[in-house]
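As you look at this complex, bear in mind that one protein chain is not there, while each of the others sits in place.
First chain written, first letter: the chains are A, B and C, and each begins at residue 1.
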Amino acid sequence: VNFTSDNCYGVAPEIAHAVAAANEGWARSYGDDAITRRLGARFSEIFERDAFVFPVISGTAANALALATLVPAHGAIFCHAASHIAVDECGAVEFYTHGARLVGLDGCNGKLAPPIVEAALSRFEKGSVHNAQPRAISIAQAAEVGTVYRAQEIAALSEVARANGMKLHMDGARFANALAALNAAPADITWRAGVDALSFGATKNGAMGAEAVVFFAKDDAGDFEYRRKKSGHLLSKMRFVSAQLEAYLEDGLWLRLASRANALAAKLADGTKGIAGASLAYPVEANEVLMRLPDAVVARLREAGARFYDWEPPANGTRLIRLVTSFATPEQDVADFIRIARG
Amino acid sequence: VNFTSDNCYGVAPEIAHAVAAANEGWARSYGDDAITRRLGARFSEIFERDAFVFPVISGTAANALALATLVPAHGAIFCHAASHIAVDECGAVEFYTHGARLVGLDGCNGKLAPPIVEAALSRFEKGSVHNAQPRAISIAQAAEVGTVYRAQEIAALSEVARANGMKLHMDGARFANALAALNAAPADITWRAGVDALSFGATKNGAMGAEAVVFFAKDDAGDFEYRRKKSGHLLSKMRFVSAQLEAYLEDGLWLRLASRANALAAKLADGTKGIAGASLAYPVEANEVLMRLPDAVVARLREAGARFYDWEPPANGTRLIRLVTSFATPEQDVADFIRIARG
Amino acid sequence: VNFTSDNCYGVAPEIAHAVAAANEGWARSYGDDAITRRLGARFSEIFERDAFVFPVISGTAANALALATLVPAHGAIFCHAASHIAVDECGAVEFYTHGARLVGLDGCNGKLAPPIVEAALSRFEKGSVHNAQPRAISIAQAAEVGTVYRAQEIAALSEVARANGMKLHMDGARFANALAALNAAPADITWRAGVDALSFGATKNGAMGAEAVVFFAKDDAGDFEYRRKKSGHLLSKMRFVSAQLEAYLEDGLWLRLASRANALAAKLADGTKGIAGASLAYPVEANEVLMRLPDAVVARLREAGARFYDWEPPANGTRLIRLVTSFATPEQDVADFIRIARG
Partner (left out) sequence: VNFTSDNCYGVAPEIAHAVAAANEGWARSYGDDAITRRLGARFSEIFERDAFVFPVISGTAANALALATLVPAHGAIFCHAASHIAVDECGAVEFYTHGARLVGLDGCNGKLAPPIVEAALSRFEKGSVHNAQPRAISIAQAAEVGTVYRAQEIAALSEVARANGMKLHMDGARFANALAALNAAPADITWRAGVDALSFGATKNGAMGAEAVVFFAKDDAGDFEYRRKKSGHLLSKMRFVSAQLEAYLEDGLWLRLASRANALAAKLADGTKGIAGASLAYPVEANEVLMRLPDAVVARLREAGARFYDWEPPANGTRLIRLVTSFATPEQDVADFIRIARG
């Protein structure tokens, strides 16, 4: 029973198969192979617009390289204070941008909103060389606490961004989970809502190690390819990364995998309703459940072998824990967790 | 018939199998899994000494992260002028070190030697803040032109390094090919000869994307793990990289694969002997053949579909071409190449 | 009537004289001159301990180079949210550290205190490569709002720092003002209280452009000299910077200049007492007065030609303004300001 993260599960069979199938004879290296060359068209079709697609192998690389392409060293990037780029990536964005500043903002349900961004903007003096200059907003879809931005929420942030000379970046490590939750078209929650660059994640949702940075305008892609190479993120046998992405997008696999993970999260939320002292900390919209449980319940679960993280230090006899479900989490694990939790 | 590079071939069956086998249930992420944890012991056994092993997914990342761990921003790194880090990695070392200088030196048969290094050292004023300070020597084993350093050659360079406060780094993108050629113990051409850090390559010799930075003293590893994370090179599903390395080292697979590639290179060299105007530019010691051929022969080969790179601009009716053989190059391709070349 | 900043005034006559006097014949360049070589002994005497002193020409350079010497790229630096390094230096610390993170903390009277630092520490997972690692605390003495740390306050912060593997840096852009206010020995509020590195400012207090980074242990100075050169901060005619520092420290000039500035600030605070709607936002301890004044009073002052900055956006009919006095602010300006403010 492991709900620590969706990245502790392996590879979806269809993707594993595609990796194996890509192992045929020789191919041009460094992304000049047939599979990688097909990706642009595939993403363009799915996003209903010319997409400029660059596979990488980690979400941290995707976020940091994308933001470094969009934001100069003297820039500031607004993000949620609890976001992955601010908390969990050891300062990768600051490293790749050569010292741009991440400005962590609070926001309801783990999401940014225009008034919060505007309040932060008022603290920066535009055009002053003494101040970092706000140049991008980065949001996570799904957000770090499992909530999901609606298309109009994204569009509203994009409006603020555009009005202030900022780009809008989306950390889509759990993009498929968000998309499945919203039942929207990929375009609706990206470029149509004003997103300039997307870190398109597949790893957490069944790939072995495959992400893609997607720009929706050629100019935004700038010198991305040089940055990827200079940082060692251009793989010689790129076809094996691209094959994962291709299989992931084939026949809606990505959405099926994500829907399954989302459904299990919903089950966890439903199944724990009514436990004395239990409560959800955030709406359960994708594949994460952040819930408060009494210490005794948490202890019982851990004794029974359940794995999950505390999200905050314990307080007042309760704990805020985070449960992440994945494409491969066994149904039985969910059932077991609920049973033990209910006591 | 493709001799452009050993990285255009895919994955050895044993390694592909290990990747598939690693896809079982869940595992702790970011390298805290059982397979990755076994690697330290495995490398230590093979290298007959405690080895500090960090998997990454590209040779450029391995080289740049290793050198940045060893060399400060004000350092200089001596390497062969034609080396991969100097020519083919878009300045990754300079990026990761924040501006250390690569000093490209010439050297017979693509290899550095003590007098060359000492002559270069005399051009740097030790302790002067105006001059970059020599801090490392980086050699490639096998070297860029397919030659191989003998243990005593490495030890001699190491002596110069040590006497001048420099570390010795080895770019082992083709380490197995060198080892197979020398019929030496891994320890003999690394730490016993004074190597401090090794970029241990597997990708070119049958892995999908798996390299490891190996330090032979804990202190040298320094803050490597933070550097790897901060640059996006720590993979969440690391077990699939580690599984490749484990399989690669199992039962001597790595040396079998390398020996096969080396043997094919030797065949190419032998088979083209005696062609009018043909000559080897360097001793063929590993899996690369750099040979001069008359333009007409080169044209005939290319018309027949053979792929390979020119290594220098054409001159005087001949071309210096590079042929790289791999673990998976078909025997028939070698035979075909020779037949067509002989005309 | 200009209270915008202490850096809008020029050079104290004694310092101007020393600069002129240094212009004699030739001297060895790049800090190898007699004046610069005397500085170490002079600072050591004043600080009652071997001091390792490196002149630079701006406070931003002093802070960023000092912190980059102490903190690796994966480090985090705790500072007050309103501190100069966090707000006014365009991310220089992030640039020089290659992406270390400034963690802006709130704190009473513009000062950090142990509980605030400890609360922040609890949000970082020690030894986790995913998190920036707390490596330094940086405090400003005097603080950004004109308050001053007592020796025991500094010592308490130092204890937390040491217990957590962090260094303690002091931004002393207004060090003389703090020292004059406390009537303490320089040692008392630096190394004796646990400060590891001091950005010793002279520019704001009567120099032309002269600061010094002072380390109190040789090991802490590390590769500072290379960093200074590599960033273009080592001046060829360094003697003219060093002459400023020497004159500044001669016969207590620095403390006389600072005391005068402090006294004028006290006068401003006293003289505006009792104005309806006026109040001090912080204790006036050095040479800054942050006071709230009714909009009408502020408007009257500005119409009369007084210059000063708003410190916060206007609210509720009042403004928080900042008045900075300097070694050279005319007494008359203070009197005029008070008179106009009183209406």
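For the reader, a short list of remarks on this structure follows.
By our rule, a contact is a pair of C-beta atoms (placed from the backbone, for glycine too) under 8 Å apart; a residue touches a chain by one contact, two chains touch by 3 or more.
Keep in mind that what you see is a predicted model, and the values were worked out from it rather than measured.
Partners of the chain left out, restricted to shown chains and counted across the full complex, are A, B, C.
Residue-wise, the contact with the chain that is not shown comes from C:K229, picked out of C:K229, C:R256 or C:R300. Touching the missing chain, out of C:F124, C:Y149, C:F200 or C:F240, is residue C:F240.
Across the entire complex, the residue among A:R28, A:K204, A:K229 or A:R260 in touch with the chain not shown is A:K229. Of the candidate positions C:S58, C:T147 or C:T272, contact with the hidden chain is made by C:S58. Take chain A: the residues that touch the chain left off the picture are 30, 72-74, 98-99, 129-130, 133, 223, 225-230, 234. On the side of chain C, touch with the chain left out of the figure occurs at residues 2, 4-5, 7-11, 16, 19-20, 22-29, 56-62, 64-65, 89-92, 95-96, 203-204, 208-209, 226, 229-237, 239-241, 328. Interface residues of chain B facing the missing partner chain: 73-74, 87-102, 122, 129-132, 313.
Here is the rule we use: only the chains that are shown with their structure count from here on.
Viewed as a network of touching protein chains, the structure reduces to a complete graph with every chain in contact with every other. Counting every residue number used by either copy at the chain A-chain C contact, over half are found in both chains. Summary of the copy comparison: rotating chain A onto chain B for the best CA superposition needs 180 degrees, to the nearest 5.
One simple way to say how far apart two chains are is to compare their mean CA positions; for chain B and chain C this gives 50 Å.
One finds 35 Å separating the Cα centroids of chain A and chain B. The mean-CA centres of chain A and chain C are about 41 angstrom from one another, to the nearest whole unit. Contact of a single residue of chain B with at least two other chains is seen at positions 226, 229-230, 234.
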